[in-house]
Every structure is written in structure tokens, then in C-alpha cells.
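Got a structure here, written out as C-alpha cells. Questions coming.
The complex appears here minus one protein chain, its other protein chains still in place.
For clarity, chains are labelled A and B in written order, and residue numbers in each chain start from 1.
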Amino acid sequence: MHEPAVAAVLLLAALLASVAGMGWLALSMSVHAQQVWGATLSANAAKRLRAAGALALFVALVLCLAVDHPTMASLVWVMGLTAAAVGVAMALAWRPRWLGVLAPWVRVRAAGR
Amino acid sequence: MMQSFRQAMAWLHTWFGLVLGFVLMAAFFFGALSVFDREIDRWAIPSTRFEPQPMPSYEKILRPAFERMQPLPATVDAMRPRVNGPMPGRFDTVVSWSAYTTHRDPVLQLFAGYEVPNAKDPEEAIWADITIDPRDGTPLPNDRLKVGSGFFYPMHYGLTLDWKNLGIWIVGFSALMMLVALVTGVVMHRKIFREFFTFRPGKGGLRSVLDLHNLTGVVALPFHFFFAFTGLLIFAATYYFPLGHTQLHELHDLHAQVEARETGLPHERAGVPAGLADVDAMVADAQRRWEAHDKAGDVGFLVLQHVGDANGYVSVYRAGTDRIALVGDGIHFKASTGELIREDPAPTATGRVAEFLTGLHLQHFRHWLLRWMYVLGGLLGAMCIATGFLFFVEKRKRQHAKQGLQGARVVDALAVTTVTGMVLAALGILFANRLLPDDLPARGDWERYAFWGAWLLALLHAAWRSAPVARGLANPAWREQCTMIAVLAAGAVLSNWITTGDHLLRTIATGYWPVAGVDLTLIAGGVLAALTAITLKRRAALVSTSPVTEAETSHA
Partner (left out) sequence: MSRTLASSPTPRLHLAARIAAAVFGGYGFAWGIVAAGASLMFAAGMDFHDAEFLASLLGVLAFLVVFLWAFAARRLWVVWTVLAGGGALLAATGSFVQSLLV
């Protein structure tokens, strides 16, 4: 469909969107927020992160569909979700602070659990 | 054990997962390698290290090659029991001649099927196949083992156990058990969303292993489910539920007759000899027709049916390089005149579903990112099974040590054999492939012996070193085989350099990625194995004998 360079950029963007999406979904869970910031977020902040995560995953799907025939784009998207989830899980296991990059507006709150 | 639904499912997951897990390791690992089967073939057969080629001219290249083909003596011998009477010296009545190529194939594989006179089954056919260089028609010697597509690939779906298709049945049953393990796994591990990203390496022992087992299972759950399921579907109608040739063969034959009438593609020979028109012109015509439908594409599959007969026809199929279907958009011509008989209509809804499900598994499309993600999925599956073994042993070995039982030891030795041992076997065949003399007769057979020999040695080593497991400790074979993997992987890369001169700097500079990719993967695997061996050595040095508390896990 597109020339290879354009396709590569779009697919890279899709992967990044998937990583952001999976990351935000992880951060919306209190156990992982604890790992990254040492504190849990408010219920509203968690809800916003979950919404952002879902939206990012949807954007990834749209980007995949822009590159390939739908029969292949759907597979690229699903496998991209897997790869992104593995990446986020490994970050949480070994370098949890790095995931803070995805939500730099969050300030660590010592109180308010 | 079976007191509740959850307990029954947990029992199933543990015991059927354990036993069939050994087979599933092979299916997942060799399946992951099969994603790049043709690239491994390039590494293993240096004379094929050139660029992928399109389907060549019938008149210049294919016809002379087809006309020379005859079944191998071994194939003729295998056919003897199915024939009433003597076997002919030559087979001349052609059922079909065909050639199949994808965007990754430098060499071309040709198939020829012949009628068998006096066969017990009137539909019986005997087959021959050769591989040629499509640029000039030179055949590849037939004992060159295609280590990727001719060994690793059949290994993953049938363990190369061909007697009565036993291997296909064993792998099929384990694929079904994979589905069972996935469903029962979800039943056991209800918090699949809450613990979706959970991996706690710091906790050590059972908790970490279980976390990794759950993670690799859940995060790639769609992949694991769909690959096991579609794998079963691919073989279902032919091997597992062959109703079309048994209970429902009358319906099958009825359909074949009706279809032959409706499509104008005769099922049988007429018995009247006829010539062959210009096939290259037919292929060009087919390509023009695809372009007219906005579907310009390469020829993926060319079939000549009932060659030499008045009922003969030529079918040209478009390669599914840009979509999930393997081949499609077939256009059929009358062989003797070249006139169009039929353009295949768009597939039915069910046909599209079948194309999607089989195509997603067999992957003949061009999409390098998706291919690598498939490798990731396969390796995650292998990790899921391997961590399952580790969990099983870890959970029981201290208990077995106290009770003087050997169960954990046996499972651990088998686990070493199917995890690191299997990698050693794969490296063994690649290493032998480079080191055996080029002109050794039956070279392919010797390469296979090297594979099975390496695996057997890994089993013996694992068993011999497993005594500590019976005392509740770790088996040193794990780190010893990791070290061997690192050494053999380096050896394989070096042997490619020494025997072919295609070292990494040259293959990367010229952009010949099939060979560069295999070498780089070997190096990456070797490095990973070396790091694992070092970590395991370090851990062994700090061995503590504190008992594992029951609170570490609440699973069955």
C-alpha cells in the first residue's frame, strides 16, 4: 500500500501507542502505581489513566489498519499488544520508575491512600 | 482431587499439561523456528543463497524439469503393497504437475503426480518432487536436507514420526491439550486482569516462576489459543476427522462430480490425447486479468492437471503476499487451446473464514514485523511450558526428597531434555550441516542423526546429573547445558564463516538478511544462554537450605 518508509513509521507509531496504552492501563492499577510512585492515585486519576490507555490501544489499531490489509492489520495489532504488555511487565519488574515517564504530570502524594 | 470444578480443572492442567507439555515444547520451539524456515534453508544449503525469484517461464524452465521427473525408488517400493500386479518402469500418465513459490523462495519446488496402473484404489497417485534453481532449471541434489522447511517445520507438526502419521496424531492431541491447558489455566488463575503485568523476580523460587508462567500464558493468550486451534483446523479434514474419505465419501464424490460440471474443470481424464498450448501466454493472461480487477500480483501456484489429455487444464493462482490468504484468485484455462474456462469467484463467507484461519497460521504473507512477533509468541509459549515444568519440580522436590521419592527428579531431567536439550539438538543439526563433507552420500540422513544424537546425549547428561534433585536441590545440568548452548551457537556461526566465507560483516554489508539473520539469532541465543549459565552458577554458589514456606503459593 504505502512505500516501506511510511509503513515503517506508522507501525512504529502503532507500537509506541500500544506501549503507552499498556503502560497507562498498568499505572491505573494501585499495585503498579505503588511500584512506580510509592503511592496510589485517586480514583479519578486512575479512571483517567484507564481511559487514556484504552484510547491509545484504539489509536494503535487505527494506525495498523492504515498500513496493511485488514486481515493482517488485525494480527499485527493483537501481537503488538502482546509485545507491549511484555515490555511494560518487564519494566515493572526491573525498572518501575521508568514507567513514570508515561505520566509525568503525576506528583507523588505521601498521603491520601 | 476432583472434589470441585476448580480442583478438577487444576488436576487436568497439572497432569495433562505436564505429560503433553513435553510434546508442546517441540511444537512451540520448532514452530517459532519455522517462521523463518526458508531463511534457515539458505543458511543450510549455501548454493541457494541468492535472491528470491518469481515463478519462471513454463516453456524455458518448468517443462524440461517436469518431463525429467520420476518418483524415487523408495517411493515406488512404498507403493507396491497398494498395487495388484507389477510396478511399471516409468510413470507416464500425469495426474498433475505443479509449482509453488512465495516471496521468500530463491529455489522452486516442483511436484509431479502420476497415475498408478493396477492400483487397488482407482484414485491412487504416486508423487515425485524436486527443487530447481528457477533461473536456469538446474536441480538441487535430492539429499540436500532443507533443515528449515524440510526438518524443523515437519518436526513442529508431526515430530517427523511418519509411521501411520503417528506424529501428527500425537501433536494434534497435544494441541487439543494446549487448549485444555489454556481454559483450565484461566479457571485456576482467575485474576488474569489484576495480575496481567505481575512479575516479581525478587520474590524468588515458586512465586517468581509462577508469576512468569502466568504472565507468558496470559499476555499471549490469543496467540496461544489461535495457533493451537488453527493448527488443529489445518489438519482436521485430512487427518483427524477424515469424513470426506470415509463415512461421508459418497457426499464428497457427489460434490466432486457436481463441481466438475459447474466449474467446467474435469475431475477425470477423457482418455483422449491432446497437446498443450502456450502456458506462458496463459500465465500472462491471468496476470492481466488480476490487474484489471485492481489486484495486480505475482504467480504463487501453477498447476497443470491431466497433462497430455483432452480434459487437461492449467490453473494459475495469485500469491497472497499482501494478504492473509495463501493463494487465491485462481484462473483456469483449457490446456490444449489456452482458452479461458473460468475465473474463480470471490470466496464464500465460510471460505474467507477458512482462508483467514489457515492463512494466519501458515504465514505466506510479506510482513517482517508480524513474523518477528510470531517468533515472540512462540518463544512466550515455550517459556510458559518451561516455567510450568519448573513450577511442578520446585513445588514437589523438597517433599519428594523427604519421602525418598524420585518423581521430581525424573520430571526435572525430562524438563532439561526438552528445554535446553532441544536447543542443543537444533544447534547440533546446524553444526553438523556445516561440518559434514559436501559429497557425503545420504548427507541429509547424517544431519538428522546428528540432531537425534545430540538430543539423546542431552537426555543422558540430564539424567546423569539429576541426583541432587532427589535431595531437594537444583540440577546442575541446567547451567551445564546453557554453557554448551553458548559454545555450540558460537561454533555454528564460526563454521558458517569457515565453510562458506559468508561471515556476518559480509552478509550485513551486502544486505543478505536470511543468512545474517540466522547468524545474529545464533549469537543472541548464545549470549542469552551464557548469561543464564552465569546467573545459575552464581545462584548455586549461594545455595541456602531454608525450607520453602507453604504460604508462597496457593495454587494446586
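What we mean here is this: a contact is a pair of C-beta atoms (placed from the backbone, for glycine too) under 8 Å apart; a residue touches a chain by one contact, two chains touch by 3 or more.
The structure presented is a predicted model; accordingly, all values stated were derived computationally and were not measured.
Undergrad: For the chain that was dropped from the view, give me its touching partners among the shown chains.
TA: Those shown chains that the absent chain touches are B.
Undergrad: Write down which of B:Gln247, B:Thr337 or B:Thr510 is the residue touching the left-out chain.
TA: Within the whole complex, the residue contacting the unshown chain is B:Gln247.
Undergrad: Looking at B:Leu232, B:Leu360 or B:Val419, which makes contact with the chain not pictured?
TA: Reading the full complex, the residue touching the unseen chain is B:Leu232.
Undergrad: Considering the whole complex, not just the chains shown, which residues of chain B touch the missing one?
TA: Touching the missing chain: residues 1-3, 5, 8-9, 11-12, 173, 176, 179-180, 183-184, 229, 232-233, 236-237, 240-241, 243-244, 247-248, 250-252, 254-255, 259, 348, 350-351, 353-354, 357.
Throughout what follows, only the chains that are shown with their structure count from here on.
Undergrad: Could you tell me the distance, in whole angstrom, between the mean C-alpha positions of chain A and chain B?
TA: Here the centre of chain B sits 33 Å away from the centre of chain A.
Undergrad: Any idea which chain B residues touch chain A in the complex?
TA: Where chain B meets chain A, its residues are 194, 196-201, 215, 219-220, 222-223, 322-325, 356, 359-360, 365, 367, 369-370, 373-374, 376-377, 380.
Undergrad: Touching chain B in the complex: which residues of chain A?
TA: My answer: residues 1, 11, 22, 26, 29, 31-32, 68-69, 71-72, 75-76, 78-80, 82-83, 85-86, 88-90, 92-94.
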